[in-house]
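Note that this complex is displayed minus one protein chain, with the remaining chains in position.
Per-chain residue numbering starts at 1, and chain names A and B are given in the order in which the chains are listed.
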Amino acid sequence: MSDARPPVRDQRPPMRMREKLILRVVSKALIPFILLFALYVQFHGDFGPGGGFQAGVIFAAGLVLYGVIFGLSSLEHVISPRLVEIGVALGVLLFGGVGVACLVLGAGQEGVGNFLDYNVLSSHGGEGVDAHGQHLGILLVELGVGITVASSMLGIFYMFAGRSRPEDDS
Amino acid sequence: MTTLELIAAALLCLGTFFCLVGGVGIHRMPDFYTRTHAASITDTLGAGLMLIGLMFLCEGQHWTVPVKLGMVLVFVLLTSPTSGHALVKAAAAEGVRWVTEPSPESSPDMEDSEEEA
Partner (left out) sequence: MPIELILFLLLFATAVVIARLKDLFAAAMLTGIFSLVSAGLFTLMDAVDVAFTEAAVGAGISTILMLGTLSMTTRNEDQQPFRWLPLLVVLITGAVLITGTLDMPAYGDFQAPAHQHELYAGFIETTKEEIGHIPNIVTVILGSFRGYDTLGETTVIFTAAVGVFLLLGHRMKRRQDPASDAQPDEPSEAGGES
């Protein structure tokens, strides 16, 4: 950069809520469906395209839309930054927890079971490949992935939106 | 071709025509607001007519397929005009100028000097 001049943001005040009537009404109508679609993609990932990554991103996008239209403080009321920090770690914990549970549940004569071996998760007993155990394992694992991805995207948005005033830099 | 296929073909061709109209309009329109109007024609008429045309092609498929297409149509018709509206509103608040009247020679591809509104 040649100049040391800080970037100038436009001097007008941000748009008041009254001026955003159409945006408010349409987003109020659509955001529940966006979040519902994210849950659909999450749990329907076994039967069609979908799964944890896509669902987490769509969920975060719905919440980001809410934050852009209604203000960042309203969004922080709904999902506090503390919850986002917890969520980021909770998903990985869930994933690893399923693996450790497979270790514990598979303990037999040979010692502990295998990490992320879903066959031991079902109550039918774990010989060979067990469909119920696999289904449960995949469901929990994708849920963990979805939680982490949604919280990460929302958390990064919080970080960026929270410092949109460049002249505040010390 | 059956009647349904003919209707679907006609609607798809019409939708493509409107997408082309939108594309030409983005090039030829003089300022930002009219260009946004041309782009929104692509979103609503173009995509809408194509989706309606596709709904007629669902012979022998599960009944959820035209229902899903209809829901996509409703979603597109709800969100595209809103995004166009948001774009134009932001531009008006930013102070993007517009062309108030055509020049007396009324040649369509002459860039007028913008007049302050």
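Here, contacts are C-beta pairs under 8 Å (C-beta built on N, C-alpha and C of every residue); 3 or more make two chains touch, one makes a residue touch a chain.
Remember, it's a predicted structure, so these values are computed and weren't measured experimentally.
Among the chains on display, the ones the left-out chain touches in the entire complex are A.
Set against the missing chain, the residues A:26, A:58, A:79 or A:120 yield one that touches it, A:58.
Within chain A, the residues in touch with the undisplayed chain are 1-2, 7, 9, 13-18, 20-21, 41, 45-51, 53-54, 57-58, 60-61, 64, 70-74, 81, 85, 88-89, 91-92, 95-96, 99, 116, 118, 128-129, 131-132, 134-135, 137-138, 141-142, 144-145, 148-149, 151-153, 155-166, 168.
To be clear about the criterion, only the chains that are shown with their structure count from here on.
Interface residues of chain A facing chain B in the complex, by the touch rule stated above, are 10, 12, 15, 19, 22-23, 26, 29-30. Within the complex formed with chain A, the residues of chain B that make contact are 75, 78-79, 82, 85-86, 89, 93-94.
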